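All remarks here apply to the structure that follows.
Only one protein chain is missing; all other protein chains are in place.
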Amino acid sequence: MAFRDDVRRIRAIAWKDLTTERRSKAGFNSVAALAITILVLFGFALGPDAQALRDAAAGALWLSALFAGVLAFNRSYQVELDGGALDQLLQYPGPRWVIYVGKLIANSLFVGLMLVIVVAVGIALFQVRIPKAWPSLIGVFALGAVGLVVLGTFYAAMASRSRAREVLLPLLLFPMLVPVLLAAISATKALLVGDIMHESGAWIKLLGAYDLIFLVATLWAFEYVIEV
Amino acid sequence: MVTAQSELAIEAQGVARRFGARWVLRGVSIELGPGEIVGLLGANGSGKTTLLRIFGTLLKPTAGTARIYGHDVARETDAVRSELGFLAHTPGLYDDLTARENLRFGAMMLGLPAGNNLDAALERVGLGHVINERVRGFSAGMQRRLAMARLLLRHARVLLLDEPYSNLDTAGIKLMNEIIAEAGAAGGAALVVLHELAPAAGVLDRTITIVNGRVAESKPAPIPRVRLVPGERAAATAGATR
Partner (left out) sequence: MTTDDLTVQVPRSGGWAAFGVLSIAALIATQVFSFVTSPPDVNMGQLEKIMYVHVPAAWVMFICFAVVLVYSLRFLWKGREEDDLLAAAAAEVGAIFNGLTLILGMIWGKPAWGVWWVWEARLTSTLVLFLVFVGYLALRAFVEDPQRRGQWSAAVGILGALNVPIVWMSVTWWRTLHQMPSTMQDMAKIYWVGMFANFVTMTLVVVYFIRRRYEAAAIVRAAEHAAQAAALGGDE
């Protein structure tokens, strides 16, 4: 009974985040536009030689997603801070992790959609040849996105409410994401060239383990971070 | 002794709270029994809102204990929250959702069964004509009314209201007093932070004044409370006392 209520709460929060994001004038579009802009800048920095671009594609894709994603994470708490809605949110009965899970779901969809756009544009700009193992590639993007969203949503709960939030979120988040980025970029790179060394499997397992460990850890820690 | 304490609706014993280096509450002890409606007065910065937020589980006391119907606000937050109706100074609404959507969100978060009659609540607070309008276009008074509608979603045993009359017109003030009076008549308690007494005429049992984080005085309200027969709506009587 109580669990059903919690599921309803999670759905309510996810719906609320997604709806407010959809209706706000600029939200997703500007973040996606930023991601594309960053991709273009990477193209200038690393190209125009086609082979150089192909070699750098994996890194450029993930970093563009990361830098644009940082904006999304702070935004997901901005909607609560604007009208004092966070206080009201904390007033409702129920465990705090439902707030976290609701936001995770909303942010996952947001970042997922953004990744689709980034990858599509990136394939074109960086002259990527789509490999036979593209389903595995989708798996890598999914797992990497989860790692990004879990830690991004968690640290943004703090950064968005402190001074210098624009610098604090990357400062906290980026070092923590090094394992995810290494794994995601390495697996992507390997799969793009046909994974001759069969190393992508190991990286995918690392991604999965990382996602699980930090999902559990952040679920536990969230109430300490949101309540105070 | 224990039985007596658990009969109190709202209770504070030596509650103190500091922010960084500044003490905002310096040992406040108050008691409200069920059915009591008390106004909390004091200058800006005297600590009234902080005290309310402690009762509302938004802050933990640095020292002392606060209880709602016997439940410690610091340790039994879930039990406390299920008893509370909180009206904060900022409305806590989502600008890009409509009035009904905001209310539906509140209902889902409160764990209320599906099919709760949201539209009736919106009608009662005078927002029936803007049910599907986004809150972004609402005036401050309309936002306040929407927050009141959220209060009406369930019968909380304890109401905590932070300057509830600000931004309300005469009709809105009357409505607010109706809601408070109904809650009191149903056996609930209410603590109302005010910076002036006039709008709450006829609603309060007594007032507590906070000065510099301490209770300076507690005395009966200058205009005695008009009691409702339980179940009676306050509309006629509230109009008569003004």
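The letters A and B name the chains in turn, as written, and every chain counts its residues from 1.
Here is the rule we go by: a residue touches a chain if its C-beta (ideal position, glycine included) is under 8 Å from a C-beta of that chain, and two chains touch if they have at least 3 such contacts.
Since this is a predicted model, take the numbers as computed values, not measurements.
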Name, in rising order, the residues on chain A that touch the hidden chain in the full complex. 154-155, 158, 162-164, 168, 171-172, 174-176, 178-179, 182-183, 186, 197, 199, 202-203, 206, 210, 213-214, 217-218, 221, 224-225, 227-228
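Convention: only the chains that are shown with their structure count from here on.
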Could you please state the distance in Å, as a whole number, between where the Cα atoms of chain A are centred and where those of chain B are centred? 39
Residues on chain B engaged by chain A in the complex (per definition of touch): 53, 56-58, 78, 81-82, 84, 86, 88-97, 101, 105-106, 108-111, 134
For the chain A and chain B complex, residues of the former touching the latter: 5, 8-9, 11-13, 16, 19-20, 23-24, 79, 82-95
